[in-house]
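Note that this complex is displayed minus one protein chain, with the remaining chains in position.
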Amino acid sequence: MIRFIIWRILQCVPVGLGISMLTFLMLSLVPGDPVTLMLGQHVSPQIMNNVRQELGLDLPFFSRYLQYVWNILHGDLGRSYIQHQEVTTMLLDKIPITFNLTFVATTFAVTAGVLIGVLSAVKQGSPWDTFTTGFTLLGISVPSFWLGMILQLIFGVIFRILPVSGSGGDGFQLQYYILPGFTLGFASMAMYAGLTRSGMLEVLRQDYIRTARAKGLSKPVVVFKHGLKNALIPVTTHAGMDFASLMGGTVLTEMIFSLPGIGTMLINAVSRRDYPVVQGVTLFLALVFVLVNLLVDILYAVLDPRIRYD
Amino acid sequence: MGRDLLIHVKDLRTYFYTDVGVVKAVDGVNLEIGIGETLGIVGESGSGKSITAMSMMRLIPQPPGRIEGGEVLFYGKDLLKLSEKEMMKIRGNEIAMIFQDPMTSLNPVLTVGEQMIETIVLHQKVSRSMAKRRAIEMLERVGIPEAKGRVNNYPHLFSGGMRQRVMIAMALSCNPKLLIADEPTTALDVTIQAQILDLMNNLQQELGTAIMLITHNLGVIAELCQKVLVMYAGNTVEYTDVNTLFAKPMHPYTYGMLESSPKLELRKQRLDPIEGHPPDPYRLPQGCNFAQRCRRIMPVCEREKPTLLEIEPGHFVSCFLYERVKI
Amino acid sequence: GLNTALKNEEKMTRLTPVDGGVFRFGMISSPSALEPAFLEEINGIEICKELNDGLIRYDPNTLEIKPAIAESWDYSEDKKVITFQIRKDVKFHDGTSLKAQDIIDVWNRLAAKDTLSPLAFLLEPIVGFAQVNSGELETISGLKATDDYTLEVTLKEKNAVFLTSLGHPAVSIYKLESANKAGKDFGTPAARPETLIGTGAFKFVKWNADQDIILEKFTDYYGTKAHVDKIIYKIFKDESTAFNEFRAGNLDYVDMVPPGQRQSILKEIPDQILKTTTLTTQYIGFNLAKDPFKDNINIRKAIACALDIQSIADTVLEGSSMVSNGPLPDTMPGYDIDHRAPTFDQKKAKEYLALAGYPDGQGLAPIQYAYNYTQENQRVAEAFQAQLKEVGIQIHLKNMEWGSYINAMQSGELQMFRVACVADYPDPDNLLRMLYSKSQWGMNNVTFYSNPEVERLLTQGLEETDITKRMAIYKKIQELIVEDQPAIWTFSTNYLRIYGDKVHNLTINALDQKDMRSVWLS
Amino acid sequence: MIGTNKATETLLKVENLKKYFPVKKGLVIQRHVGDVKAVDGVSFEIYPGETLGMVGESGCGKSTLGRTILRLLEPTQGKVIFEGQTLNELSREEMRKIRSQMQMIFQDPFASLNPRMRVRDIIGEPILIHGVLNRVEREKRVSKLLDVVGLSTHHGERYPHEFSGGQCQRIGIARALAVNPKLIICDEPVSALDVSIQAQVINLLEDLQAEFNLTYLLIAHDVAMVKHLSNRVAVMYLGKLVELTSSEELYLNPRHPYTIALLSAILLPYPNQKKGRIILKGDAPSPVNPPSGCRFHTRCPETQDICKVMDPELIDIGNKHFVACHLTIHTYEKIKVGNSVTNHQ
Partner (left out) sequence: MKLSKGSQFGLLIVALMTLVAILAETIAPYDPVQVVLKDSLQGPNFKHFMGTDLLGRDILSRIIYGARASLMIGVTATSISLLLGVIVGSVSGYYGGWVDSLIMRLTDIFSAFPYFLMAIIIMTFFEPSMISVFFVLGIVGWTNYARLVRGQVILIKVSSYVEAARSIGAKDGRIIVHHVFPNILSPLIVYTTMNIAGVILAEAGLSFLGLGVQPPTPSWGVMLSEGKDFIFNAPWLIFWPGAALLFSVIGYNLLGNGLRDRLDPRSKQGGESNGSRLVNSCQRS
């Protein structure tokens, strides 16, 4: 198992390298000069050249890339062109926020989604089932900005029971993440509900469920103890895939709720051609992506004793 | 009938209502099992054997299934009229059940021990450690080596034969009065099958549990059962004791079935199969369900359904051939 | 130009100010840096001007030059040397006193090559700037501290603008030592109170990146001390969110009204709104080096007459912009009220179009109109497109990502495009030179406009120190430019600012700067 | 090893065939830590027109053997000689061509038919591939084949899921017959079917053999069925043959303890005939690390010391009755002198 984990982490290396290369390549090919963007238009050619030299932007593409990789290997992601801060520091600053957000969103999406899914599978064909299926479709079609704003209005402005935005400063303060978490997790929740429902329907047809019922176990025990763990296996697989889109979703959510997270950081950086930040963030995201998938694999092994990685 | 009846099923009918139509999976089944007795049920795939058993346990998936009628008298009380809660006390406790495929009948994500313990705790109201001891004891009894260690294993670490032993141990752990075994050996190899049948035989003798054994293998019936019920397309076609059945099968289907299986010791001889295949359960014929395949079909067979009649003492057949004799 | 919300202000000032309280300032989008050398965008300037004082400041209402760290100044005979008398009671936030040398140090740093400041140009008029900026020398030779409280600045030429430009926070004064201590982290979110020491009425407490920036009242401030104890600049990415926070009672002030809600907010809280026309100019630029605009003033006039700017400002922009009819916003000193840029008149448009050689638009290939993407720009563009279609001019819309857009404009690839420019300081020279001088071709002058007469007058205006004469020169320049129509002047942004009912004496000048010293909370 | 004093040509000869599936471990560099010895040195012959039955427990390598013979799997070692041609030496293309001579019928009648093809196309596919007939002729032949296996022409228009198991198996058989093969390997052709249907298919197989002079290698685990159909029967245990003889001989005179146990375990439809059943202990061991010596020694009721160390060879004990057991070898040694060859057929 340990070796498997190490192996999966090692897999990160080519993926990370690939991503850094891809990012680097794409950003370099994109029209638009970062120096102009940094300095604005008022600036004299003299200053422009100074900056260009300082940033090494006058060097050929390949040596810039090598330099970049070299620096990464030394733990140096460079400095933001715009904020002039070290990318590593910026990242470390923002990771907790995004982590909290995705954590709350995922927790919410998974628990609520799974619960809804289980209930509608158990009551297949009932009005409740129809309702949740409809709800699931709604979940897919509701734009998250709309949801976010409505939630803000209702819970923050009208009832004033939850903060409208922000992260509440240092540390994890749950109340600040409830609305954003819900907004971000809503579509996922719908998806998990759908997945759990079909997974559960599949599982409920299995022989061991029949065995469990024949043993006289009560319905909740049958469904949750015997059914759920099995039904979660396909759900888990999907969770890894879903993570990438969840990460994409944080951008809008963070924007709407003024959460200073990775998403905000990335979108700011991309629009201002802040190369070091964009590269740092994508690299980090790739790492997270691989780690999350690793987590999913481990979870898989926990859920399904038939799978062992050695 | 002078013996003590454990369970008496009268005119059981279970239908499935699907988008495509109604399946009369079980359409009038009668059976009796005495205390400590073994009843075998044979029949082709899809003839309703499993559904009969599941209906008795009230485990039919609802919807689409529904028990449309009949009585299941267990010690004289109708199981079909019990509340779900009362029924839960009977399942696994008074009536236990094991299924055909040992590979899929155990929950892959729970340890074998856990699956046994939960039943024992539920029905015997004992502590978990007591239950565990009992589980180990049962596993030893069904011949699992190193039972102490293996209770903590997951099912996938067991071979097919071992899993079926576990299933039996689990079913018998609460000393049920009746064990319903739905094709317990079909999925197993011949040599393993022999082991399991042997085990069941021994345990029955020790514990005195009545067994309802579902199979489509006549050899298994001959080996274990005292009484046999032959089913075809949801109906009982023949019901008698095992010797009579093999010596003097009366229903053309039973007869055909006996003829069509290869016999080991006979000189090579062409098999005599029943032609055609079972009717589509969605479109059962108007008359006798077996009519299309029957060698001795009569005009009446295509018009009317025969009824199950006691042709000879203790020998029930549902066929117009014999109704006429009686008349 | 005057503040349009004067009435409210009067009402507010009548009460006696109360000290104390925390002012919660809703800011849309984060400042990128608090280092003066990089103060390019409005939010950085907003905060930095509270942290650091410059030699002069602008009057919060009239934008006139007022003394700050310098209590007075004198021009030499040839107008090339300015001698500043520095106040003796100016303290840095760490308690030390400010001397003339501190100013020189800070400016040397701003000009230095390594600093890479895009704003170093503010010091360009000083003798010896170029040598420092190219890295040859370390100190600007034109700066001299004759004693601890006298600073002599020698200019290369007569320059009437230089003094005004000293109100820009980029040339404001902080403690050089703190910058050295912070190193590369100077003015970034990593800043700590001891690495960001200024001279302003507020001192730095904390910057939580993308979240908030906290300032605290500086009690040893030499001037009028602030009333509020603390300012928290809360950073938002979305106007609606900020407004929701405001409605939830968590903000005292919001920097921007969410689009789409302006009219309803105006109705909802008319007494808590400030309206300012800022020193911005927005126009549709014509690439004068490209067909069909090259040497064809009639087509430019045709387009100018075809556009109903007023109705767009009223509906599409929800009244958040003033219609502008010349190269300068009306709040800029020297604004010419009298000039006659063509306005909406479809009949005239058709006439001009015919004159241009395209009667009813026949023969005129579709024109491309480019703009950087925002929803608002997009909507405006769509409205333009629809209006031009009515007189027979087809335009294609091309929305561009900011970087490519700037590039394309500067390289002269585009045909017709949106330009918006914010003045750095309240002097007409700033905008007119940047946008219409030939020396700025390919940089800020993206229409590639040039007029020798304009060039001449620009130089003249720069040297003229008499204010009335100067303004006459700029009036003439404006007339010339309007005549040549290198652009259609569309809007000057007219921001709406919302403040809470407990906020008093909040002022906003045309540079969009709030004076936090005067604000108090009840 | 196998005596060929018989004049009849062999159709298929399998020589010391082995198929190991590597078991790999390790992450970056995959180490080879062992093999699943699915087929481990099997030799036998099949004569034209006969049926050779192959019985054994689940997992003993029967299907793997069948696949390896057809070169659907590449053998690890050994040869398969078909009509004098060594299959393992043929190129891919040559192999592809020769496939029309050898066909296979699969265990699961549903799974072996492409659910998205019409029955007509399924049966016509081998003809198409081997390009022997034009379209019209092909269609005719498909109708003929459907008729042969007891289906009617209009069935050709349907999809596999519209048929019952027995009918599907008939389609599979028709596909195998389509190119007039000489040898058909039947991998548990009836074990998925109901008893009454099984008999139908068995009869069909018998009839076809007579009609087209087919040779069968019949893989199954139902001894009674194998005995019924086969001329000779091979018994396999854990990748190896343990006994090979004619079916009557096998029933009347089984020599290997495993065969004996297998036969005794068969349940007969006669009540009250409980004979002295030999119940083997435990399960068959894993083919990854098969027991040393005789592979059956762990379960054999008559294990001796030698069984644990020495692997018995498959030896003809007379009448072409091959047995791989130390017990019989000793008896055989004694009678070897008087070995007379009699044709068992």
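Chains: A, B, C and D, in written order; residue numbering restarts at 1 for each.
To be clear about the criterion, contacts are C-beta pairs under 8 Å (C-beta built on N, C-alpha and C of every residue); 3 or more make two chains touch, one makes a residue touch a chain.
Computed from a predicted structure; not experimentally measured.
Trainee: In the complete assembly, which of A:101, A:179, A:232 or A:290 touches the absent chain?
Mentor: A:290
Trainee: Of A:36, A:80 or A:282, which residue touches the hidden chain?
Mentor: A:282
Trainee: Going by the contact rule already stated, which one of A:69, A:115 or A:142 would touch the omitted chain in the full complex?
Mentor: A:142
Trainee: Of C:72, C:263 or C:394, which one is in contact with the hidden chain?
Mentor: Selected residue, touching the omitted chain: C:263.
Trainee: Considering the whole complex rather than only what is displayed, give the residues of chain C touching the chain that is not shown.
Mentor: Residues touching the hidden chain, for chain C, are 240, 258-261, 263-264, 308, 311-312, 314-316, 373-375, 378-379, 381-383, 385-387, 397-401, 403-404.
Trainee: For chain A, which residues reach the chain that was dropped from this view?
Mentor: So the residues of chain A touching the unseen chain are 11, 14-15, 18-19, 22-23, 26-27, 29-32, 134, 136-138, 140-146, 149-150, 153, 187, 191, 194-195, 198-199, 201-202, 205, 234, 238, 241-242, 244-249, 251-252, 266-267, 270-271, 278, 281-282, 285-286, 289-290.
Trainee: Which residue numbers on chain D touch the omitted chain?
Mentor: Interface residues of chain D facing the absent chain: 67, 70, 72, 96-97, 99-100, 103-104, 106-108, 110-117, 125-126, 129-130, 159-162, 172, 175, 178-179.
One rule holds for everything that comes next: only the chains that are shown with their structure count from here on.
Trainee: Could you give the separation in Å between the centres of chain A and chain C, each centre being the mean of its C-alpha atoms?
Mentor: Centre separation, chain A to chain C: 38 Å.
Trainee: How many angstrom between the C-alpha centroids of chain D and chain A?
Mentor: From the centre of chain A to the centre of chain D is 54 Å.
Trainee: Which residues of chain B touch chain D in their complex?
Mentor: On the chain B side, the touching residues are 44-45, 159-162, 189-195, 197-198, 216-223, 242-243, 246, 256-258, 260-265, 268, 270-275, 277-278.
Trainee: Taking the touch rule as given, give the residues of chain C at its contact with chain A in the complex, in rising order.
Mentor: The touching residues are 30, 32-33, 35, 38, 40, 113-114, 116-121, 133-134, 184-190, 208-212, 234-238, 240-242, 244-245, 247-250, 401-404, 406-407, 410, 424, 434, 443-444.
Trainee: Spell out the residues on chain D that touch chain B in their complex, using ranges where they run on.
Mentor: 57-58, 164, 166-167, 194-200, 202-203, 206, 221-225, 227-228, 251, 261-274, 277, 279-280, 283-284
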